[in-house]
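Apart from one protein chain that is not included, each protein chain of the complex appears where it belongs.
Let's look at subunit A:
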């Protein structure tokens, strides 16, 4: 097990590093978000490979989403997803009321913009 404080600081530095080294216009056209998503995608891929090594094949999309909300989220963030909604047409909304990557930030509105940068990292889970 590694310590959470170290990971949170690493994550913060990564996000601010990507934004600091962004060139003119990159922040606006979303290139920074793409970079973070790509890193998150890579991490998600690696994690899923390790976690599903011995699991049975998933029956359908809903099965996959249940796995992500329960097993995957618990292993990574030590809690389950609080709410899962779907329109049964391929769109799923996962709601986490106490997202670990953001709990260290204060609840004031001024940090809302920065908070969204932090969430982009882990969005892409295949």
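Following the convention adopted for this analysis, a residue touches a chain if its C-beta (ideal position, glycine included) is under 8 Å from a C-beta of that chain, and two chains touch if they have at least 3 such contacts; residues count from 1.
In the analysis below, contacts and distances are computed from a predicted model.
Missing chain, UniProt protein name: "Trafficking protein particle complex subunit", from among "Trafficking protein particle complex subunit", "Small ribosomal subunit protein uS7m", "CASP-like protein" or "lipoyl(octanoyl) transferase". Listed residues A:43, A:65 or A:84: the one in touch with the omitted chain is A:43. Take subunit A: the residues that touch the chain left off the picture are 1-7, 9-11, 13-14, 17, 21, 35, 38-40, 42-43, 46-47, 50, 75-76, 78, 100, 104-107, 111, 114.
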